[in-house]
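Shown here: the complex without one of its protein chains, the others still in place.
Note that the chains take the letters A and B in the order they are written out, and that residue 1 is the start of every chain.
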Amino acid sequence: MTAGTPLLSVEELVVRFRTHEGTIHAVNGVTFQLEEGERLGLVGESGCGKSVTNLAMMRLLPQPAGRIEGGHVMFDAQDLTKLREDELRSIRGRDIAMIFQDPMTSLNPVLTVEEQMIETIMAHREISRDTARARAIELLTMVGIPQPEGRLKSFPHQFSGGMRQRVMIAMALSLEPKLMIADEPTTALDVTIQAQVLELLRGLTEQSGTALILITHDLGVVAGMTNRINVMYAGYIVESATTLDLFAAPSHPYTVGLLRSIPRLDAQAGDPLVPIEGRPPDMRHKPTACPFAARCRWRLDVCWQENPPLRPTIEGTPIVLTGPGATHQIACFNPPTVEEQVAGRPMRAGFVTAPPPAGTVDEVGAGRIGSTDDLEGMIGDIQSEEGPISLAPSAGALPLPPEPEHHTDGFLHDD
Amino acid sequence: MAAPAVPVGQPIERRASRGLWGDAARRLMRNRPALVGLVFIGIFVAAAILAPFIAPFGPLEGGLAQRLQPPSTVHVMGTDAQGRDEYSRVLFGAQVSLIAGIASVIMGVTIGGSIGALAGGVGGKLDAVLMRFVDAMLAVPGILLAIGIVAFLGRGLPQIMFAVAVVNVPIFARILRGSLLSLRESDYVTAARSIGASGPRVLVRHMLPNSLSPLIVAATLALATAIIDVAGLGFLGLGPPDPRTPEWGTMLTDATKFIRQAPWLLFFPGAAIVISAIGFNLLGDGLRESLDPRMRR
Partner (left out) sequence: MTIEVASPATADSGATAVPTPLLQVQDLKVYFPIRDGIIRQRHIGDVQAVDGVSFELARGETLGLVGESGCGKSTTGRAIIRLNPPTDGRILFDGVDVTEFKGSALRQLRRRMQMIFQDPYASLDPRMTAGGIIAEPLDIHDVGRSSERRERVRELLATVGLNPDYASRYPHEFSGGQRQRIGVARALALNPDLIVADEPISALDVSIQAQIINLLERLQAEFGLTYLFIAHDLSVVRHISDRTAVMYLGRIVEMAASRELNVRPLHPYTVALLSAVPIPDPVIESRRRRIILKGDVPSPINPPSGCRFHTRCWLREKLGNPERCVAEDPVLRILDTRHEVACHFAEVVDGSTEQAQATGRPAPSVAAPAAPAPIVPPVPPTAPPTAPPPA
């Protein structure tokens, strides 16, 4: 691969929050690397640790609760976890720029865009005010803000959401950073505006060779934007692959679940949704077993006891962490087969989802594999309270799940 | 640190529902400043209730022979210009402050809350009229308003309580109206309307219960100011008509005359005022944190 060290190397990062409610195990040993100019997607649902990973890298964790309790973040041969605050400040903004979901919170409402942009540029560069101003105009033009000279005098609230995000991108790019971290940059925007902003982000980073980490819950967004993807769950990377590999063969049950639970625009008519039952785990307990086990239809007995490490999908493959040849890795003892990846549920003859050990929540309802009905959620809930056997505290009140396929007919204009 | 043996997967959540108030109380118990506040308030309330039993002397008992004695084993806080035991008077003074404070805050919450509920719940013209009235009250500085009222109604503990209550009326009215207005647009109020709930029902069942916590916080904080206000009126010579009443503010005024000879006379009632006011302030802040819906998760 590329000679020398990667631009960014996160090694076994552990982040915990000490709160009144107990310790939150937000990030539990995350390792990944990034080459210059690479675009990496960090995908997962709220609370999976994707944003915390980002904040920890930049040492911007909410204080005093959030703490890096292990690991290193190597950037440009420096360990960001060990730098002094003033050394970090010169890296933030200049070498690593960030944009957030809500640009309004990261722009100062009482200063004009001009003042903020010039201030940012002059804080890191020894240039005159006029040069800085010219640079600001150039940047605003680049991100497609009409009449940039005039708009410089505007306050943040005078821009629409999409325009504000463009201003943020312009400010982030103003110092030609080596790495840009975008945390859900388009979640608050409408789809057509999202398209504008993503297009811009991709074009500009491609042009300048800036590496990008795109943090999002939307697998659709990363599909067209990134080279590689890390899927996170409960503070772990559960699947890591190039974008092409990941979508061609999603190999962790959680990734498969995510892909099968969103309706696709181009779906063939009649594809029913296969939800992931249950809910994300309580992060107050550091998982000792696979964190996804309670919601997983593929789980084996061992999944209730051991936490699978991240390892290559094809055993024995050397591990490459970056570039187009990055190894496809998953943290799973029993990955879905190719047909199962498509179907979203286990299809092997005779396979039974391992029942939960006593005292654990079963979100799937072992033995009911394959049913697409959401009632499983309820059964899981009830089992969680009463134990798996006594399903019927008031059995009369519980309508039994109808045949899985039958009720979907009416919705899916199949020809 | 040995972590408790967590069963694999997700542990069963079997925590009993203690309701929102229960959860808030639990959070309050974890809030150290609020606990300090509670201890201060505990001392203050205990002093007020137990004064007749633990005070070594009566509040009016004493003779000029023992006047202006420094703190000693007999008179822990010394004696005042009339030779009365300062410690006993501070204890009995807590009674006056507690009663005056609580009564005035209850009056204030009742009057102010009603105005706020009418303004925020009914809205429209009534809201505009009531709020202009409240604004006018707010325009007058609180202590000035209280002085004016006492001067007008004459000296007396009930008059003092009423005056302090009136000072707090606009505050409570605004707080309740503000939270009612923000709730009016909230989704669950809309949801209640969408299932056909009538206006009064929405107000009573959904809006008022949810706007109580800011009011509770404000009332707790107002107790602190009420104690200071009562003492302030006493200090300005508008205290209880009987000049012998052990009232902290009046005690302070008396003490100023002997600041050279007996500075402790200034210190003890002053400390009592500060401690009780800080206690209610800390508790109020703690309550704000534990009742804040954003803290809920």
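As a working rule, contacts are C-beta pairs under 8 Å (C-beta built on N, C-alpha and C of every residue); 3 or more make two chains touch, one makes a residue touch a chain.
What you are looking at is a predicted structure, and each value in this text was computed from that prediction instead of being measured.
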item	value
Visible chains in contact with the missing one	A, B
Touch criterion as defined above, residue of A:132, A:274, A:289 or A:310 at the omitted chain	A:274
Of A:13, A:140 or A:259, the residue in touch with the unshown chain	A:259
Residue touching the undisplayed chain, where the options are B:81, B:181, B:197 or B:266	B:197
Contact set of subunit B toward the excluded chain (per top definition)	17, 19-20, 23, 186-188, 190-198, 201, 205-206, 209-210, 293, 296-297
For subunit A, residues in touch with the removed chain	45-46, 146, 160, 162-163, 190-196, 198-199, 217-221, 223-224, 243-244, 247-248, 257-267, 269, 272-277, 279-280, 295, 372-375, 377-378, 381-382, 385, 393-394, 397-399, 402, 406-411, 413
